[in-house]
Structure formats: C-alpha cells, structure tokens
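Data first, discussion second: the structure below is written as structure tokens.
In this view, the complex is presented without one of its protein chains, the others remaining in place.
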Amino acid sequence: MTQEHAHPHPEDEGPPSEHEIMSRAMQELLEEKGLITGEQVRRRMELFEQEFPQRGSRVVAHAWTDPAFRKRLLEDGKAACAEWGLDLEADRLIAVENTPQVHNVVVCTLCSCYPRALLGMPPTWYKSENYRRRVVREPRAVLKEFGTVLPESVAIRVHDSNADMRYVVVPLRPAGTEGWTEEQLASILTRDTLVGVALPRA
Amino acid sequence: MTPSAYAPAPQRRFNVGERVRVKQADPPGHRRTPAYVRGKEGAIERVCGAFPNPEELAYGFDGEPKRVLYRVRFHQHHVWPGYEGAPHDVIELEIYEHWLEAA
Partner (left out) sequence: MNRNPADIGGETMGEMSGPIDTVDHGMKFWEKQANALRNTLTGSRVVRLDELRRAAEELGSRYYALAYFERTTEALRNLLLEKGVFTQDALERKMDEVRRRYDA
C-alpha cells in the first residue's frame, strides 16, 4: 500500500517538493489511523478527472434545448440536476442566465469556491489572486484579458461565491446552432463560458 | 426529498427587494463577508435559506442556531469609488443576516 503512494508519476519530473512530501505523508498517517482509505482518495481523483468536468456542458446544453428544464435549472440548479440524475454532492447550485442585456461572471474572492461536482477543478486563473482581486472591481477589463468584450449596453453581473452557494452561467446560445444535437452544443459550452469569462462560439 | 440549492428560512428579517446595508464592522476571526461590501447598501436578490453559521463552524462548533443567508445585489458604482464600468453593472454576494441592517 505504501509503495503505491510513494510511486513517482512520470509526468512529475524532478524531485518532489516539500509540500508534495508533506501531503503524501499526511495522507499515509490518516490512512494508518483508519480515518480514510487510499481507495476513497483514488475514487475522488477519478471523479474529478473523468466525471465532474463533463457535466456542466451537458447540463447547459440540455437547458438550451429543453425550455422546461431550463426554467427548472434557473429556479433551483441543484434540484434540476438531481431530477435529471446528477448528484452534485455538497454544491448548492444557482444557475444564472446570460441575456442580451446581462452578462454573468463568477468568482470566489475569499478562496476558490466553485461548483466542483458540476465542472471539476477550477482553472488556475480562477484560483489566482489577481482574478480574485480584480474581477469584482474591474470586470470589463478582466474580461478583456480573456478576449471577451461586451458593449456598455450589456450590464455585467458579477457573482462573488463567498458563502454557501455555487454558480454556473447559462450562456446565450449563439446563432448558427439551430438544429444542433445536445452533444454538439455541449462541445461549444467550454468551462470558460460556464464561469463567464468567454462566450460560446458556433 | 429532492435536493435543493436552498434551505427553508421561515423566521427571517428580510425579503426579496428590501433595501439593506452591510454592517461596517471588522471583527477578528473567520468571516464570509468581504471587506469591500461592508458599509455598503444593496437590495435582497433572493433568500438562500438558514444554514449553520460558518463563523462558528470554522472553529469546530456546530454553527447552531442556523443563520439566514441572503443574496444581496449592489450597484457597482455604489461599491467602488470611480467605478469604470457601465452604470447598470451590479455585483451580487451572499450575506448572512447578522451582517445586515435595514437601509
């Protein structure tokens, strides 16, 4: 069991950092004390790698094609997902829709709260101090850094995920996607569009 | 029972649309009310529900009694002096009831 924990992975070249050693050591101590098992940790890694990251695009693609689901999703994101068969674990999901008048963007200024069970791990930029510092105060300048420019006629609505709720953006469905399957629609609903720093492109 | 993003909050001080002000306070310890909205005025956007108080959970207490959490909408130009975006830009945060006063 201990051999497996210490086995360096090919993608991680070079000696392990002190923090990597610390993290592995803590995990082993916790396992030895019977507080967790290696299997639990492996299972979480699998979920984060394979399951969670695909969900957001599928949920929003479904909302684009099914008005009743869209309505339900906007009313109660967690309930709509549960009814559709997706367990979002602890995430209290609120879905916010972009309209021709309003563009939504999400941040957690205090740490890195993010709907992980819907989108997987947050990108490094979302967790970065400069995103957390700046997007609440100068959202248009920040969006521009991501290549997203919105006219003054569109209001920017920033959501600071600072307590118990989690957010996903329902982008505007672009022209030219009429008749697309949900799978095709999901393919343009990238993670960045669901956090609000990018717009989906047909 | 279907999971929900929200929890019930039958006993609450505020309702959707009401104008509120975030307390201007700087207590030590774990708080989920960012400094940038303290002292600012906004409106209740939605009631999230009653949850255990994170300020207590952070220290190993059970966070009871639960506190009501609200989403509050602020106009950006009310939050930041010299805000450079559009006049209708807004920012929305989750604020616990004990951090709010009627405005």
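Letters A and B mark the chains in the order given here, with residues in each chain numbered from 1 onward.
One rule holds in what follows: a contact is a pair of C-beta atoms (placed from the backbone, for glycine too) under 8 Å apart; a residue touches a chain by one contact, two chains touch by 3 or more.
Source: prediction; values computed, not measured.
Participant: If the full complex is used, which shown chains touch the chain that is missing here?
Facilitator: The omitted chain makes contact with A, B across the full complex.
Participant: Of A:S23, A:T65 or A:S187, which one is in contact with the hidden chain?
Facilitator: Answering carefully, the residue with contact to the hidden chain is A:S23.
Participant: Can you say which of B:V16, B:A58 or B:A103 touches the chain missing from this structure?
Facilitator: The single option touching the absent chain is B:A58.
Participant: Which subunit A residues touch the hidden chain?
Facilitator: 2, 5-6, 8-9, 11-12, 15-17, 19-30, 33, 35-36, 40-42, 44-45, 48-49, 89-90, 107, 109-112, 116, 121, 123-125, 127-134, 136-138, 142, 145-146, 160, 197
Participant: Touching the absent chain: which residues on subunit B qualify?
Facilitator: Touch set of subunit B with respect to the missing chain: 26, 28-31, 34-36, 54, 57-60, 79-80.
As a working rule, only the chains that are shown with their structure count from here on.
Participant: Taking each chain's centre as the mean position of its Cα atoms, how many Å separate subunit A from subunit B?
Facilitator: Distance between chain centres: 23 Å.
Participant: In their complex, what parts of subunit A are in touch with subunit B?
Facilitator: 76-79, 82-83, 87-88, 92-94, 109-110, 136-141, 152-165
Participant: Under the stated contact criterion, what part of subunit B meets subunit A in this complex?
Facilitator: Residue positions touching the partner: 2-6, 32-34, 36, 48, 51, 54, 69, 71, 76, 80, 83-86, 88-96.
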